[in-house]
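Structure first, commentary second.
Missing here: one protein chain of the complex. Every other protein chain is in place.
In this document, chain identifiers A, B and C correspond to the written order of the chains, with residue numbering beginning at 1 in each.
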Amino acid sequence: MSRYSSKAGRPLHDVVAFRIVSGGEQESNTRNRLVVVGVAWLIATVLGWWAVTAYDWHPFGASREARITDEAFDLLMLMAVPIATFVLVVIGYSLLRDRDRGQDVDGPPIRTNRTFVVGWLAVTTILSIVVIITPGFSGLDELRAYPEPDLVIDVKGERWSWEYTYAESGVQTRGTLMVPIDTRIMFRISSTDVIHSFWIPAFRIKMDAVPGIITTTMVTAEKLGTFESADELRVQCAELCGVGHARMWTGVSVVTEAEFDAWLEASAG
Amino acid sequence: MNIVRGLIGGAVGYILGAALLMTIRVATGARAWEVESVSAGAWMFALIGWLLAVGVWRYWAREWFGLELVPYTTTGWRRYLDFDTDHKVIGIQYLVKFLTMFFMAGLFAMLMRYELMDNGEALLDSGRYNAIMSLHGTMMVFVAVAATVGAFGNFVVPIMIGADDMAFPRLNALSFWLIPPVLIALTVSFVSGGYDTGWTGYAPLSVESDVGGLFFNLAFFTLGLSSIIGALNIIVTVVTMRAKGMNWMRLPIFVWSIFVTSILSLIFTQFIALAMLMVVLDRTAGMVFFDPASGGDPLLYQHIFWFYSHPAVYIMILPAFGITLEIISHFSRKPLFGYKWAVGGLLGIMGMSMFVWAHHMFTSGMAEALRKPFLASTELISIPTGMIFLSAVGTLWLGKIRLELPMLFALAVLFNFLIGGITGVFLADVPVDIQLQDTYFVVAHLHYVVLGGGIFGLFAAIYYWFPKMTGRMMNDRLGKIHFWWMMVGFNVTFLPMFIVGLQGMNRRVADYTPDLVGTNRVISMAGFFLGTSFVVFLYNFIYSWIKGAKAPANPWGARTLEWQVPSPPPHENFEVPPIILADPYGYGEPDSDHADLGIGTLPKIQETVEA
Amino acid sequence: MRESPGFTAIVVLSVLTVIEYFVSAEAVAGAFFWLLIISIAKAAIILVAFMHLRNIFGNEHS
Partner (left out) sequence: MTVTDAPPLEHGVSRIKINRIGLWLFFLSEAMLFAGLIAIRFSLLGTEVDEAVSQSIGLVITVILLASSYTAFRAEHAAHKGDQAAMVQYLWATLILGTIFLGGVAFEWYEAFMEFPPGTAFGTVFFTMTGIHAFHVITGLIFLTVLIRNAKAGRYADDSWPVEAGVKYWHFVDIVWVFFYPVLYLI
């Protein structure tokens, strides 16, 4: 049972009994509060920054695109921390300081505060625009740089396997996807039945395979490795495509150009 | 009983419809029985049969044949099983119905988490896992879309604006009685093998799925019909039925949120009907909307689907915002800070929600040129969302906060949505989204928004208005146990999901790479913990309803109109139409009064406190 | 015309329909644009003349 229920019978006027504070006292009180909140916010933000930079968010990354994506993520993380701590600190401070501890009174009738509202709007607007420009547009432009491929691989998704065709040599495989290091690779992705999604976690690239159209995505691998060394090096279907969806994957091997050429030759023969 | 009558009516409708369609099929030289084609058409007849039997015949159709209308005159608890037109009865019907659905869907989630405890297949094979996952998603989306609006939009909005009922009481009942067929269709779907497309039902996979997929489409279709009718009713009610003096800037913020939500429902729900219709036509009538070989386009489905389903996210979350702000003001004993800005935020979200849908499709293969505009529009929607937080933070500041149960849940909405909102900014950023799309990061994000925001808001509303709806208090201690149990369980379940998503676990899989087993165990354990918290709630809910302490008219000392009438409110809510004098948030202002209830100058409040 | 309310409207609508037909049949330059304009004009006529769009803003009985 609520301890306020006894007041319910009284006319609303009577419940109103807030303390009237003199102007000077109120002002210094507000200043103190703001100082405390400000300091707490700073501390929380620094701690937050320490935490998010100390923790390694990203799985194994092996491509130029992975660097861009991870940088964008880290930047967003740094921007998110002060926002989150601000809201949490202000709410937390209010919860600690501004509790009604049985006095049964109303708070001051503050309806709005021009400075605070305008400041808040300005900050959120500026932040949104900043986020749009960087890492949004800038990251996207970086991903789209170097649109000329050195190697084209046709990827065909069908339930529930991937088929890779190396465009120039015509080599075809349903096994491990072999890609050479430091080579600009374009994947031309298509599907024969339903929608799949061509995703290589270690490369941070993903593009749907849609029946009827050919979609493309580009990547430059920067680290050697195989599925056995890091299971992020796999082609994984990321769009639900039926019963075999979870197991629609193959390994990816990033090899040196010499090894790649040798493999290509051996497979073509 | 009404439901039995309805089932018989539905069956008769189905048989008549099937017979008609089969006759037509035979006449055109097709095979008479083909389960999908016949069922899709016959479903419409079954719906009509169901509706006629549960009440439309007595309330409407008799008039068309020159007969007198025969309304139900049931009293007592049986009203809740009948086609009752009292908005308060309908509100409770909605609440119970959707809580049932919520718990069923929750059980499916438990099954999924059991399966995901380990990689490889344990309890369920991929097919069954997909079916259960799809059903969980679908039912939860239905709950999130319709539960708060249905239950509290119906129960409290008319009282809050000083009306004695909704504008169209019969339509109101009709929109509720379209909900049971939704559940029936989902059951039929599940029994007939389920469907494995997820709640998004992307074509062409959904065109090829088993017969269960058809009933999923029909269920969604029926729910859409219900929410359009319900939304229309709420809009007209708020526009025309406000009490004297209740001008737009005096509306409680919850009414605003429901009003804005209803506009979204009214306009956008047609698109989900269209998306479902196209799939059904592809399945049954040999059409080729999504068949590229004949000139169709699979991406068309996604555009139409998300054109509804992104606004639908706001249909889920805006009522929770409204409840949160409402509760924060009343329990901080302070006027709602920046009321106009909060309303502006709601309207801003409504306006912008129709320009952001393609951020679900950054990796879908749509035109590259669309990425930047949708990135920008999506990030900009955080400005109006920020206004909601502005209002909440400003209200709490310097308040006289009372940490009662509803307040705890309202604060939890703020906390959870803060995380959900910030991760939304990550997902709107195209480079990051390319990696995170379709991973558990998205799963975590959407659960923070929909469960942490929408459903926590629903529970805030239940704890807040339970005394008004039932006339009894919820047990406070059990409620607090439930709150902390649910809050901790929720966060421990879904925070690690961000991590597994980042580590490369894609969504909608029964199987995953071995290095993620550890985290998934933690998630599953926390998930079971979260699941069991609802047992406490359910016990409290049922026990308090039957045996809880009698509630006074205004247990929280809140100033909105619904608390100035007895609990539960009498049939027509007010003895005389109230006259509104000021907005309901005049806490701390001497001589401010929200309404003149016509009984003296001050609200008459009944003292029914029991020891 | 005083005795036949709505008659003007239906005449204009018919004329517009015929114009519409010929715009299409003769493949007039910018046909798409003209068809759009004519459709909107026809819809507006029906809304205003037949459906009393203004009635939802006033309270009078048509």
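The working rule: a residue touches a chain if its C-beta (ideal position, glycine included) is under 8 Å from a C-beta of that chain, and two chains touch if they have at least 3 such contacts.
The structure displayed is predicted, hence computed values, not measured ones.
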Left-out chain, listing which of the shown chains it touches: B, C
Which residue of B:V38, B:L52 or B:I304 touches the chain not shown here: B:I304
Selected from B:D165, B:D196 or B:E379 as touching the chain missing from the view: B:D165
Which residue of B:G120, B:G286 or B:P373 touches the chain not shown here: B:G286
Footprint left on chain B by the chain that the document does not show: 59, 63-64, 66, 69, 71, 85, 162-171, 228, 232-233, 235-236, 239-241, 243-244, 266-271, 273-274, 277-278, 281, 285-289, 294-297, 300, 303-304, 307, 572, 577
Missing-partner contacts on chain C, residue numbers: 5-7, 9-10, 13-14, 17, 20-21, 23-25, 31-32, 35-36, 38-39, 42-43, 46-47, 49-51, 55-56, 59, 61-62
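Basically, only the chains that are shown with their structure count from here on.
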Intercentroid distance (Cα basis), chain C paired with chain B, Å: 41
Centroid distance [mean C-alpha coordinates] between chain B and chain A, Å: 27
Residues of chain A touching chain B in the complex: 1-2, 4-9, 11-13, 15-16, 18, 57-59, 68-69, 72-73, 76, 80, 83-84, 87-88, 90-91, 94-95, 98-100, 103, 105-113, 116-117, 120-121, 124-125, 127-128, 131-132, 135-137, 139-140, 142-144, 189, 193-195, 197, 199, 201, 204-213, 215, 231-232, 236-247
Chain A-touching residues of chain B, taken from the complex the two chains share: 125-127, 130, 196-198, 202, 204-205, 208, 292-293, 296-299, 332-335, 337-341, 363-365, 368, 371-372, 375-376, 379-380, 382-383, 386-387, 389-390, 392-394, 396-404, 411, 414-415, 418-419, 422, 425-426, 428-432, 434-435, 437-439, 473, 476, 502-504, 506, 508-515, 549, 552-557, 559, 586-594, 602-603, 605, 607, 609
